[in-house]
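Structure, as structure tokens:
Below, a portion of the complex is reproduced, with chain positions unchanged.
Each chain carries a letter (A, B, C and D) given by its place in the written order, and its residues are counted from 1.
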Amino acid sequence: AQPALSAELSIALGSIGQDVAEMRQQLSKFTEETGHTVNIVEMPASSTDQFGQYRLWLAAQNADIDVYRTDVIWAPQLAANLVDLTEAMADRVGEHLPSVIQSQTVDGKLVAFPMYTDAPALYYRTDLLEKYGKAVPQTWEELQATAQEIQDAERKAGNSQMNGFVFQGAPYEGLTCDGLEWVASHGGGTIVDENGEITINNEKAAAALDQAKGWVGTIAPAGVLSYKEEEARGVWQTGNAVFMRNWPYAYPLGNGEDSAVKGKFDVAPLPAGADGGQSAACLGGWNLAVSQFSENQDAAIELVKFLSSEQSQKERALMTARLPTIASLYDDPEIAKAQPIVAEWDTVIETAIPRPSAATKGQYNEVSKEFWTTVNETLSGRGTAADNLDQLEKRLRRLKRSGW
Amino acid sequence: MASVKLTKVEKAFGAVKVLHGIDLQIEEGEFIVFVGPSGCGKSTLLRLIAGLEDITGGTLEIDGRTVNDKSPKERGIAMVFQSYALYPHMTVYENMAFGLKLDKGTGKDEREARIREAARILQIEDYLDRLPKALSGGQRQRVAIGRAITRKPKVFLFDEPLSNLDAALRVQTRIEIAGLHEKMSDTTMIYVTHDQVEAMTLADRIVVLNKGRVEQVGSPIDLYERPDNLFVARFIGSPAMNILPARIEPDGERASARVEGLAPLTLAAPRRVAAGGTGYLGVRPEDLSLSQDGTGDFRGKVSLVERLGEVTLLYVDIGVGEEPLVAKIPGSVPVRRDDEIALTARREALHLFDAQGDAVHPA
Amino acid sequence: MSNLSMGAPPTEKAIEAQERPATRSNLSRERLRSAWLFLTPMILVLALVAGWPLIQTIYYSFTDASLTDIDGAEWIGIRNYWEYVDYGDGEGEYFGLFFDDQWWNAVWNTVYYTVISVSIETVLGLVFALVLNAEFRGRSIVRAAVLIPWAIPTIVSAKMWAWMMNDQFGILNDMLMTVGLISSPVAWTANPETAMWAVIMVDVWKTTPFMALLILAGLQMVPGDVYEAAKIDGIHPVKVFWKVTLPLIRPAILVAVIFRALDALRIFDLIYVLTPNNTDTKTMSVFAQENLFQFDKFAYGSAASTFLFLVIAMITLLYIKIARLDLGGRGR
Amino acid sequence: MVAIAKRTGFYALVAFILVFSVFPFYYAILTSLESGTALFDVNYLPTEFSLANYRDVLTNGVFPLNILNSVIVAVTVVVISLFLAVTAAYALSRISFRGRGLLLLTILAVSMFPQIAVLAGLFEMIRSVGLYNSLFSLIFAYMIFTLPFTVWVLTTFMRDLPVEIEEAAIVDGASPFVIVTKIFLPLMWPAMVTTGLLAFIAAWNEFLFALTFVSNNDTRTVPVAIALLSGASEQEIPWGTIMAASVIVTVPLIVLVLVFQRKIVSGLTAGGVKG
């Protein structure tokens, strides 16, 4: 039902790639349809900083933000101050991937509704692989070897800025994803398991981190330790990397007009670990939540509905290769044609590994910080992986005390 | 237009007492000068009268009214400061108008008239639109005086108003202040200075202060010719009076002083003294003259000759006391260091002091 | 206007005996009344904006306040600082700020950063000040130029330097490689060996001018005739510097150093922007902010803030003692 | 010979100081004038002159509004601080009363407060009175560093004003309020300008409170806006726009600082506070 008066809403979202531009377009449609106007509140690119701000605002009972775009992992921590969408979304819930819906349900309360989901890909340079006659690597070892070879050869050929592999190595939430992928792909578990047990201190995890450590300064630039998504994409898109680990959003951007790698790259699932490990992708994705302090909750819910609708998700997939949470869209021919990556990604999504936010509840952030710190320190060569993981376990245990 | 009366006025800063019971009666229209060594309390006393400091003890009356707890404004005083204290951001005119504007009783025309009048008297009419910084020191001081005049004060206070001026200007402004006093003959003026010349030339009466006490009050000539005690005697006059320890004895009507090793000197005017007391003989350098015939009251070797052109200062070791006897002889005399000379003192200008340092005045 | 270029806060202690005259005049009464009238608004604002929040912060450090539920905070004593948790199986562990090695790491980082950056700034500031104190053509231009870093907002300078220190496109690497000091690009802000130095570098750049100005003020207060006397005495300039200049400007340097140190101890924004989440550069303020607003540990963050406050308060008191500030004023 | 060596050495030092001070800002300007891929080549001299980045910052998004916010906050803070400080400074510098020393000590101590120490308490206060996410919260919070600073510096300045001028005014019958407004205020203009400018810069540059107490794009102040400036462009980290924004917010400050150079030095040293 159309509200009698048009409301002025605000939505908070982080800005990576073209997110904001795209959002603007969709919002103008929304305004056309409903008469509500929506302001965009831009957030820092680092999702860690973003989370800090959200938390702060909710604590401050900030009525100026109506809708938050939330990371998949934040649901448990922000649940207390978000509106329960169960009822409002009752008729929509069925369309969406159950695992995603599940991740946004805290104690039976649906705190956020999915906007898109996310799972990373290995970006590779088709032209370079071809030039050196290499196959798309299936394991991290292969990746390392191929990257090294091409990098060396390219550098010798005068392309001194060429790097083998770029990923997210800065100490922030993104590194938790990368690290988790490495560890999980080696069969090293998910830091904390579903039951809240701390599982990270194991040999496979150590092996995974040791391997990654070997990349820094060899196939990856030393500066990778300060890279987030956009820094990695920067190197990649200027044509200075053979491989990149990143989210699908980089796909259309890489094919943009200004891109040096336009038409010269493709994507594949992330490589697997050694010894029967398998490819592991960290489950990402963003959701929409309505603030408990919003003065226009109805309109806000309307906005959530609009942005999570099939139509919006499709547009998003077409424009920025954001992965839909509505299963049927993966078969959409239009999408498959415009953004092949989306169509290809449904299997990856199905097997993607969630971060342990549900198990660690309100403390997830600190758990994640401890983990990324450990990974970052290991990558930068301070302590061995085994020692650092040992430390990490102790820290996590201190955090946990008697329970999460 | 007002008399000022101080009765046992005391002032202490914290535990330190700086004025010890000052009694003083100033008549309407008098020009009173406070002098004394640095730190003796001159400024403090003036500021008590102004109302800028609180009185610790005693009473201060202006025009017969006790004003101890009145603010400066209520006392009807005006003050001129050593540093002029003009408001730097106001023109000369505004400086003079400021106090009058605050005083609601004065109308606009009246104000204008008073300022013009003051400016005329002080010949600063041409500068009325200037800022103080565009004036010379002397002009600034005149403006400061003008600002005080416009308020038509009953009591006019000056705290070393000339000490920031150079020598020539000081003389000129001093003469102007003397003229002002004559024009405003019924305004009581109280003036602090450390300059003897100013004190001597301006004052009707001088108040000599020392360590927070009044040493003597009197006309300039009085202080010069009949100092009440050793302090005043040495303080007034430059170079200072020569003081020699002496035995004082009656000599008929008069008195004689016998300085050790010298012939006794008998004073010109009669003095009544007890027999055989110890005390001091004082003689001003300018009251000594060179004896041509080699006989005189004081004989000794010249230790230093200072020729100032107009006068010559002779420092003579007469074998009494630590310090040499100083003589001031007009013109340039042909005396050189190490010459043996004899000096004669004017009998009318000898001063006697008893053992306590109090003067033995002519009977 | 009186002399504006006087140096640092007035020294020389002047404890004034309180004046208690027998009769207080209307003037004194009026002035006293006005004094309090004039002061009250300022005192109120300060109490509201500094006093009360400080008390609040200290209070929260003794509660279990959480950001999501500040109002439900309950008193838990010193457990945020010091707590023994018995796991029940005969084992137990100490918790609280005093046993948090990450806190001590932050403390260490802060101290390290403070000592190093302030030392460099002092030496460099002294050199700058000496140069600026010399007479030469174009001195006023240099003097103006030196103020530029100081005027640039910290955030902006952090961004500028982040760009200059960018590992791929940064000009710093390019320069150093051109000169041959390094052979491959250094990731200044990411590398654990260089992260802190990156922060220090930016800080030195930004605050050396301030230091130089304070020392310059000290230098200018040294009476010029002393140098002339030394010249007449034929003393070598180097000796004059060590034996005359330095002892005479020591108070100015001391004041500058302590001010800078107090400022450095509370550093936040530079690190937040330049090296976010980096354990190598995490300082006390960053640690506190992180716990307050990013982790759900409002009370714990308050405890860290309180601790930092105490450290700075102690140094402030020390400073006031050393500089023997004239707090008595000079008025009537 | 030696003299020449000395001179060259000295001027080399001067040159070093100049480059050291100016180069980073120069480079920021350089970067802000480049666009596209030129950004990623290291240049020491200007190679192109493109105002695209400036157009971007000023037209896309709310950056102009952020500047306005900063101006509003900083100016209000300065005006209020100066107003409160000038009367307080008079009382502190000219009237002796019991507890004056202690009060001055407290004010000095407050100026040294680590902001983080009051952050929790201030946050709670701002939240509970509903000032969150408004410029008022910043105006209020900034008092914690501008007020003690202005009081302290103005007290130092006022102490140096000749006592006689005040006494002359007293004799003229001026009340303390008249003395402050009619006599001291006009005399304090230079000091007020200096102090105000320093307080303005401090408020303009503040980050932590601004990060914590306001949320929306359109209530942010400039430092937060720059720190959070990202995305919304095809380029990865938009260095060009960031540098353009930095230059925009810095140039006015630098101009102010250069204009008031001498005054600032005296203000800094009088206060001896704040970097």
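Observations on the structure shown:
Simple rule for what comes next: a residue touches a chain if its C-beta (ideal position, glycine included) is under 8 Å from a C-beta of that chain, and two chains touch if they have at least 3 such contacts.
This is a predicted model, so every value here is computed, not measured.
The complete set of protein chains in this file's complex follows the formula A x1, B x2, C x1, D x1, whereas only one of each kind is placed.
Operating definition for what follows: only the chains that are shown with their structure count from here on.
A comparison of the C-D and B-D interfaces places the larger number of contacting C-beta pairs at C-D.
Using CA-based centroids throughout, the chain positioned farthest away from subunit B is A.
In terms of their C-alpha centroids, the spacing between subunit B and subunit C amounts to 56 Å. Centre-to-centre separation of subunit A and subunit D, using mean CA positions: 39 Å.
Each of residues 52, 71-72, 88 in subunit B touches at least two other chains. The set of subunit C residues touching two or more other chains comprises 1, 16, 18-19, 27, 30, 70, 166, 168, 293, 332. Contact annotation for chain pairs lists A-C, A-D, B-C, B-D, C-D, with touch applied as defined.
Subunit D contributes residues 36-37, 40, 61, 123, 126-127, 132-133, 212, 215-219, 227-228, 230-232, 234-237 to its touches with subunit A in the complex. Residues 67-70, 85, 87, 93, 95, 166-168, 184-187, 189-192, 275-279, 290, 293-297 of subunit C are the ones touching subunit A in the complex.
The residues of subunit D lying in touch with subunit B in their complex are 162, 164-165, 167-174, 178, 182-183, 186-187.
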